[in-house]
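Removed from the display is one protein chain of the complex; every other protein chain stays in position.
All chains are identified by letter, namely A, B and C, in their written order; residue positions are counted from 1 within each chain.
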Amino acid sequence: MRFLLNTGRTITQGSNVEHKNSEAYREEASTCRMNPVDMMELDIEERAPIVVRSAHGEIVMQAIPDAGQARGEVFVCLGPYANHIVSPETHCTGMPDFKATVVDIEPTTEGVWPVWKLMESVGGCRYED
Amino acid sequence: MKIEDVVCTFCGCLCDDLVVEVEGDMVVNVENGCTLANKKFMGNNRLKTPIKRDGGNWKKVGLDEAIQTAAGILLDADRPLLYGWSGTHGEAQTIGVHMAELLGAVIDNTSTVCHGPSIMAIQEVGHPGCTLGQVKNRADVIVYWGANPIEAHPRHMSRYTTYADGFFLKEAFRERKVIVVDIRKTETANIADEFIMVEPGADYALLSALRAIVRGKGDVLPRTVAGVEKEQLIRVADICMSAKFGAMFFGLGLTMSRGKYKNIRNAIELTEELNRHTKFTISPMRGHWNVYGSNEVFTWITGYPFAVDFARGIAFYNPGETTSVDILKRGECDACLVVGSDPGAHFPGDCCRHLADIPTIQIDPHVNATTHLSRLQIPVAVTGIDAEGTAYRMDGVPIRTRKVIDTTYPSDSEVLDKIYQIIRKET
Amino acid sequence: MSELLIKNACVIDPLNGINGDVMDIAIRDGRIVEDVGSSAEVIDADRCLTLPGGIDSHTHVCGTKVNFGRYMSPEDMRAGRTSRNGSMHVTSGYSVPTTFGNSYRYSTMGYTTLLEGAMAPLEARHTHEEFTATPHQDMMANTLFDGNWSVMEAVREKDVKRAAAVVAWILSAAKGFAIKLTNPGGTEAWGWGEDVSSIHDTVPYFEVTPAEIIETMIRANELLRLPHSVHLHCNNLGVPGNYRTTLDTMNLVPDLNSRRQSLYLTHLQFHSYGGTTWRDIDSRSEEIIRVVNASPHIVIDMGQIMFGRTTTMTADGPMEFKLYMLHHNKWSNHDVELETGSGIIPVYYSKKSVVNCVMWAIGLELALQAKNPWQCLLTTDNPNGAPFVKYPEIIALLMSKRYRDQECALLDPRTEKRVPLMAIDRELDWNEIAIMTRAGQSRALGIESLGKGHLAPGAEADVAIYPIRTTEIDPSAQFQQVMAGFSRTMYTIKRGRVVARNGEVIVEGANSTIWVKPRVSHEYDLGNDPEFAKKFQQYYTVRMRNYPVQETYLPRGVCIETEADL
Partner (left out) sequence: MRVTLETKPRKKPNIPIEAESIIPHNFLRGTDLSVYEGNKQRSLDEIFFITVEGPAVSPDQVEVILKGDTGRIKRVGEYMNAGKIVVEGDIGMHCGNFMSAGQITVRGNADAWLGREMRGGEIVCHGNAGHYCGAGYRGEKRGMRGGRLEVLGNAGDFLAEYLCGGEVIIHGDTGDLPGVEMRGGKLVIEGSCTRPCGNMSGGTCLVFGQVHDLLPTFEKRERTQVDFRGMNVTMDTYHGDVANRGKGSLLVRSGDHA
């Protein structure tokens, strides 16, 4: 099913912004807030893993219901998970479309990656503290 | 020991009324701060020593070696990118700009993925703004457009707007009207007197419509604009025009959505139009605690607030061309220095790929997403905790942050100055 | 110990009564001395014009609104770009250059001391940060009190001493130099989108008038024994018919100080308009200058406009909004809580606009009709009237009737009937120019005793040597040489060190910031006043303890301590 991915700040994301290797950060940054009706239609349980796919790649997240979300729109806090699938196109303004990525969402059985694994997938090298 | 009037170095609110309790080199308690402040001051998650990539492994290195390596990488590059700067103090930003001049580098700050579009809009039409105290003391109408202060600037409403009693508003919460415009019903929207739910990407049309109404041209408009009933728009325009002092705050909902800076431009022009009827101001909700400082420092040295390209010796500015995301997308830069920010987490994945391809150096107190993309990281003191320096609040008010504990970490300025001195000798 | 000897200097030093004598100037460790040893470095001035370093007593070069002028104007930035060169940093900008751009351009014109025209105390730290990045001039900041709530409360209570106490605390906290009033009362009214239109209007809520604010502050200024007088930007700037407001204001001024003026009226060109609208605006420079000539306790500066593109910026927020409504170009505004406001818009002064032509004429008329050059100083209110790089042109216009006639021929033909300029024959001489660009400023600012603006032993060794032989050129005819000469010194010497040579800055600078700290009795020290502290915490958004500018921002601060009568 097709959605418009919006990103923005959340207080939990902000609280853990200096703990990016932490479980708390991973969980918040990979949480996808969806309209409950959309979740029902896709047969997704609360906190179930979903795969979110755009023209720029795909990423596994978990879904949670959020009635404030309009149907057809999803929200993920800004961070490496959402950005993994955001296009670098800026329309020559310097600013990517962080609030308007067209994505397909479906349930999956895969797990959510830790941040380091995401970074390794683009050529990085894990540092463990 | 309790230290009063401590400045919080998290968001652009730059609250300076924290009371921090310190035992030895640890902060043990924070009063007055929001959740974000508490987490920041109480954090204990520093990278201990400089680390350097050795093929597929990491090793610890001494500070001097790290500094030599960093300078060497930058000096070897044909198009180095110096990115970040919003998470450090002004004195370090100054060294960064002078370093960029010498290197013929591109220097850019996090505005590029935050309020860069606001700056571009201001460059077209200006900015009728004010300090936050002016809003606190006078504003009877507050508009949050594409901004969610409850999550991003938790004390904004209690210190400066909705809940802040001021000189001319003794009971602010009762006397002020709050208008929220967003594409989703956020926590902030829940406390609004008027909530306008706009279709994604349609802010521009909505702002144009409001301008037309304020100009007395509402009859041109169709019955609904961007999913919003015309009646509501007329009502909102009326609230704004009959305000004694209105203050609009906008966030990334405008800067990042379709049309980008043209949305902000339209919001500013609406504000200018409203000033023909009453007093109205508009202000961006700046994110990082010192992102505005990086704009200020860049501007007085180079003339431009962000995205400055020194490749040809002179300063050149053109967002879309000299901005970090574009440079990374096109794979232009051949080395990158990251200071006080985390592009690994906040840039599109394809940009991270290029950061991993080239020698990327990070100067940051913490392990973050960019760490895994880097070849070298130098940990530094945290400004506002174990280092001090100048910061500019979101409204341009400069405040000196305090140092509340002593550690052995060098500050950003100390590390950057050492790199700068090597570069100076070599160029 | 460093020693320098300037030989064969054709010196004009009005404060010491020297007018064109060829002499040597000896310098040791940054000061002028009687003589130096034989090993001193020698500069041959070759009988060229040698003046004390230039002083600009009213310019906008550093701080929040100046930087905002840069921030909002990438199109201005690309108008003047230079790359890094030796010890010169990159520069950008024409009407609002970068800090280094300002500093280098002033330095190559022989200017060594600048007074920033307007600093909001709440944002003083910003001004001081930019001062350290303007390295070739000693800096001072006019500190804004026009809409200060505590001042207006004291004025309402008719308590001059309380007003003085507020000034003392804020000046010390902001590390400011002098009291600046910009559209007094008007900037507070602008907090509600309003303005005042005469000096007897009342300010909303505070119920005081501009006249009361001005008078109280002139008296408070003398109670504090500040080096400079109150520095006033009158109400109604730029409004046709505003000369009446200006005359009313000048009539208020008591003569309270024997060493200098009691009131400094800045950029008076913008305040000397007759007429009722832009359609019938005319020059009232004669009325204005008649009062100046009869009032030795008043000093003015010109605020000359020059044709071309520039950026206007002032603490006068309502005025900028009016200008915006006229031009409908960009407009920025920045109100500062409890203190003041500001606005910025770009403008283009055109010879095709009769209004602009009248403005241009008025500035020159003020200088040409002022009997005493010590009372009329040369400024453009940089960059409001024009960028300061236009000073040499203004000097040439003042020294040459022929040049003025040549320029007047290009103006809108309606101009002639509205201004007296064409009938004025006076041509200023070198000595008068020296007064209007350094000696007069030094005296008006009260910094003679710091060794500024003159070249007697003991003075600061700030010297400008211009490639002009005053005995060999006739400025009336050879105005092009005058312009070229004042554009580029042969040598600019700052505190005994050659900083610029033939248009190029050759060393990194190291300036001082001059600030004032009035000493008041315990009773009048607001730092001890619980009522002041309480209001501060309630209405400011910055804590009182975080407000004062730390001394670390003034790495080479020069503090003038005064003994206040409080």
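Rule of thumb we're sticking to: a residue touches a chain if its C-beta (ideal position, glycine included) is under 8 Å from a C-beta of that chain, and two chains touch if they have at least 3 such contacts.
If you're wondering where the values come from, they're calculated on a predicted model, not measured in any experiment.
Residue B:Gly259 is the one among B:Pro200, B:Gly259 or B:Pro359 that touches the chain missing from this view. If you put the hidden chain back, the residue from B:Ser158, B:Ser208 or B:Thr407 that touches it is B:Ser208. Among A:Arg47, A:Arg71, A:His91 or A:Lys117, the one in contact with the hidden chain is A:His91.
Checked against the hidden chain, the listed residues B:Glu124, B:Asp165, B:Glu194 or B:Glu414 yield one contact partner: B:Glu124. Residue-level contact of subunit C with the missing chain is found at 72-76, 78, 329.
Residues 77-80, 103-105, 120, 123-124, 202, 204-205, 207-209, 211-212, 215, 217, 220-222, 225, 258-259, 262, 265-266, 269, 310-312, 317-321, 330-332, 334 of subunit B touch the missing chain (whole complex, contact as defined above). Residues of subunit A that touch the chain left out of the display are 91-92.
The working rule: only the chains that are shown with their structure count from here on.
Averaged Cα coordinates give subunit B a centre that lies 34 Å from the centre of subunit C.
Chain centres here are Cα averages; for subunit A and subunit B they lie 22 Å apart. Annotation for subunit B: no residues touch 2 or more other chains. Subunit A meets subunit B in the complex at residues 4, 6-11, 14-21, 29, 56-57, 67-70, 73, 75, 78-80, 83-100, 115-116, 118-120, 122-127, 129. Residue ranges on subunit B touching subunit A, taken from their complex, read 10-11, 35-36, 39-40, 43, 45, 47, 51, 53, 56-58, 112-113, 116-117, 120, 148, 150-152, 154, 183-186, 189, 197, 200-201, 252-253, 255-258, 260-261, 287, 307, 319-321, 323-326, 328-329, 342, 344-353, 356-357, 365-369, 371-373, 377. Looking at the complex, you find that subunit B touches subunit C at residues 4-5, 7, 16-17, 90, 94, 98, 101-102, 119, 122-134, 136-138, 159-160, 166-168, 244-245, 272, 275-276, 278-279, 281, 295-296, 299-305, 310, 312-315, 317, 390, 392, 396-400.
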